[in-house]
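Note that one protein chain of the assembly has been removed; the remaining protein chains are unaltered in position.
What follows is chain A.
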Amino acid sequence: MSKTLVWVEHEGGAVKDATLSAITAAAKLGEVHLLVVGQGVDGVAAAAAKIAGVGKVHVADDAAFGHALPENVAPLIVELMGHHDAFVAPATSNGKNIAPRVAALLDVMQISDILSVESEDTFTRPIYAGNAIATVKSKDAKKVITVRGTAFEKAERDGGSATVEAVTSTGDKGLSSFVGAEIAKLERPELTSAKIIVSGGRALKDGPTFEEVIFPLADKLGAAVGASRAAVDAGYVPNDYQVGQTGKIVAPEVYVAVGISGAIQHLAGMKDSKTIIAINKDEDAPIFQVADIGLVGDLFKVVPELTGKL
């Protein structure tokens, strides 16, 4: 049986949701092995071993792996790929940073952002901002794949009892070092795993107005906050709020688009949401063509009223 190696993304000692979706995709290819790399990751490895359907967890604990630097992590993965048939990573910013580096070192053409596994060598993936879906077949002996989290169910965090095996670190390659991060403190659910999202667009005018109008509604609904590229470019909110082709891909139960016209780049990031609600003063805005529920009106009147009535 073929063996698939999944790179585990973790934060604060916990396995991230996108990895659970990647594991579900990997399970369609064969036996699932996980790779946990980082510094002080015994707890993560123990948690990973409990995930349903996992056969083995490889752990490499080294300061060189502390910030998932691809220059250090990729060579280790390449070594492990000597006895695995496929490498799978979640299509997150870290996964997208590491996987192509692994692919090139293995002389394999990566299949990015898969939506489904059709067979052991055939997959579907979005192209042209999701305006087309390609079915591609890989001729490479080994596969390197990134997985779109919203397209696969999350593997259960419990039920497994995989063996944990330490692997020798391939060390620090001395090419790169981590300097620092400005990671937003999350007071609300994380965008990519939220059940409800309230997103704002350029119509919100400026940063303070965005916060005044969008945040109370999001908090009433227990929702995450997103934004269109236009709102991020205009500086209303930081980059990690962006939903779209080049931002985050989301598929919540309910997506509320406020003052977002619905450019194709934005739709690419949210059109798989179960229910889309649009609030926009322009009744011809393209967002209404994909919205299940639309309300035409001035968001500065309508949104506070809605927040008040919930």
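The definition used in the following text is that a contact is a pair of C-beta atoms (placed from the backbone, for glycine too) under 8 Å apart; a residue touches a chain by one contact, two chains touch by 3 or more; residues count from 1.
Definition applied: contacts and distances are computed from a predicted model.
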item: Hidden chain of the complex, named as in its UniProt record, picked from "Cytochrome c oxidase subunit 4", "Sulfate ABC transporter substrate-binding protein", "Protein CbbX" or "Electron transfer flavoprotein subunit beta"; value: "Electron transfer flavoprotein subunit beta"
item: Listed residues A:His10, A:His84, A:Arg202 or A:Lys248, member touching the removed chain; value: A:Lys248
item: Identified contact with the non-displayed chain, of A:Leu69, A:Val88 or A:Ala257; value: A:Leu69
item: Touch residues of chain A, complete complex, unshown partner; value: 11, 67, 69-71, 74, 92-94, 96-105, 107-113, 122, 126-140, 174-184, 192, 196, 220-221, 229, 232-233, 238-240, 245-246, 248, 253-254, 264, 271, 275-277, 283, 288-297, 302, 305-306, 309-310
